[in-house]
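Inspection log for the structure reproduced underneath, given as structure tokens.
Removed from the display is one protein chain of the complex; every other protein chain stays in position.
Going by the order they are written in, the chains are A, B and C; count residues from 1 in each one.
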């Protein structure tokens, strides 16, 4: 097979580093372009000290729309929210596949986006053309998409945990309570005061952006789509003293009185063809089950005393919640087995 | 002032070690008895390597009812659940103060105790005579008690977080969703497979005893007492890669529509005379705020989108959730300022 | 190519788990036998919770000499020191390749072995027939061996760091000072009081087995072989609050006055064909450079003030210092590229 020519815009970020690692070992990809706005021509290894792939002599490219359009089949945009859309605007056409890792195209309702991200969207028309890259749910749309809005880390684990229940209308969509804990890598590699310095995060637990996290409208939009009904969530994200991984603990009120094993069946049926989703009947997953993988592990408990259901999901925030899912989406778009280069 | 003669039954446990440290530096206590059932006459420092107080030449005593009754004013029982009650049975009389750190006397409903602890209670009559040692709530009763059932770690942080709301009937007592994360010291110092080995707990997040934790009936009993109404909770405890501390995240439905600052006022009013409770208006507390102290820090957020209230509380599980509160209760029982020896 | 039929004796250990993971994904291996003495017929996943390979339905075999001899091309022995030799004695013949992960065949001088391991060696004749599996140094011997004594974790990183210097006689072999720090996984997964419980090792640094570590005679034996001269080392191992990896810091007195870059050349020349050794001129390696890989990274600094040389080496104790090197040796024995299944 002819290899896919791939590139990355914004090569210095933490996620870009991991994406480089994955794409270098992907058997059907040639990664021929990695740019940096602020550090062109500097050696890549200086920004990604721990990469295992051989990039000793590689340097960051200067951004070049011409090069991208002329040579690439797919471009990953790894720029921050609000900036990413500028590159998408510049690069979008019908011939190249764009996978945007930022939040700029995830929220279809432009007003919501503008409120939560506190900025004007510069290319709202493209939001409609983009496809939300939740690989297991929007598989068919992803295959045909030109522009993927790759999901956020919290949304990925939460949406996958709730999809089978909301689709089947078996929980009360007004009563969803989510507590999420993330490893510190979720805060990126630029210093964030009080959050990702060792002395702040080590041996500590911190709740942050309570009622104000920009993933809230993203989660609600797709939950509402699943339920065909307006869904609101109660959500508190935390950061704690681990490197990677997200642990989601979700309380729900069932609409139907079902046994625990009946709930499991909905999940198993819903995800039966999904290589990256494991439904755990035996025990509740831990983040160590999924760290360094593209898996989302899900389990649940029926609380027979209260009649409520508790669902658990774990992912690696950087992989299934970031670049792993992005590559999974690329695989879908280029008709490759979805796990190519990801096992 | 004449010093209090104090002793400890069960000196080898993790909590006993910390209790030794606190009592040694308490200005009005002589700690003259520390026994061990399995290691009498062995040096204490062998079991508590990191104690800072000078116990170099101290050895564990043999258990002696006679010595305790003849010489002590107060005895702390630091034995495991189910075993503790045997010592309380043997030692109880009207002259000595007993502070029991186990769960054996916390649940007033014997049947509930026997169900959750899976054992027969050997001295149910004493349960009624015991006082639940939640220092800030049952202060007056504690002062007069002979037998204190010292609260569990999760119950302490959760009950203090919910007391002002339930007492004032301003939340729906049917809709309480609690996610708690504890440091690994909560699992004690004996190996528990899959939980407190370094390779299991480091860099990991684990949910455990979901719907089955023995602190559930303890929490519900006192919440019901606060609310004068049967309260049930939804509760998931987790363990993560930190040493000490508990972080509680609690979702609630207000019964009255109040502004955030109104809720704060209830807390400030309720705890205005409590030295060990801090109500944080400026920011949500982190476990580093309270680790190594007897404080319980509380904050809250009104989610104006959903109309729900989110309450946060943090404690050090070993101190306010264990031996710190036990010493606070001793201070109350002996008419000392409640923070003596605890600052 | 016909696949290699491989097996593991002693499947429950921490190293065995990682070996299972590697052999399952090795393109030329069929792992058809994994036994357990104490847990035959029990599901493997119960002992290796975090394995990513699919072993859901696999159970531990009963030990069977007949099966091993009839069906396997290679058997890995993952039993503890002192026990391993019993299995080697039982299984050794000219037709099967044995790779022993224990210390039982590493020390050629039986008396030294018996002194440091405090046991009688039951099959000293086989020690002479075994080959020490330091892949980069004894490559040719390994290719022809039937019995490999796979190196210990500390010896691997230290021997690779010193080989080019001692072979070329450019340092004083009487003046070698080594400080090593290991992650806690080096202590295995059975509880070791004071060492691998979370509350002991987290946030702590511990020196252990000072002047008494059983890797000392192993290191000295091969250093002496390199130098063709009796070499003694000064060595202190420590354990600290990281999962995996060993960091070696070695002080040496050069016999010749050479510039830093001259020393580097000896290393680069010596290891020029070695895929798993990286000589770092730019910066001193960190354990994060090698964790989860089979690499040994080496760097050095000439202290021009004192005239002494400081050499640094890092490995993953479980991989290059354990099962990774074992598989590298298997590759050599079966004429495969040495990195097959290890990248």
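Quick notes on this one:
The criterion applied here is as follows: a contact is a pair of C-beta atoms (placed from the backbone, for glycine too) under 8 Å apart; a residue touches a chain by one contact, two chains touch by 3 or more.
Fair warning: this is a prediction, and the values are worked out from it, not measured in the lab.
Annotation: of C:110, C:258 or C:284, C:284 touches the absent chain (contact as defined above).
When you scan C:242, C:270, C:326 or C:342 for touch with the missing chain, the hit is C:242.
Touch with the chain that is not drawn comes from one residue among A:55, A:184 or A:342, which is A:184. Hidden from this view is one chain, which touches chain A at 14, 49, 184-185, 189, 191, 194, 196-203, 241, 243. Touching the omitted chain from chain C are residues 177, 179, 181, 203-208, 210-211, 232-234, 236, 238, 240-243, 245, 247, 249, 251, 284, 286-288, 291, 301-306, 308, 310, 312, 314.
Those residues of chain B that touch the chain absent from the view are 25, 49-50, 52, 203, 286, 288-289, 292-293, 343.
Methods note: only the chains that are shown with their structure count from here on.
Chain A and chain B have centres, each the mean of its CA atoms, that are 40 Å apart. A separation of 47 Å divides the Cα centre of chain B from that of chain C. Residues of chain B found to touch two or more other chains are 203, 241, 243.
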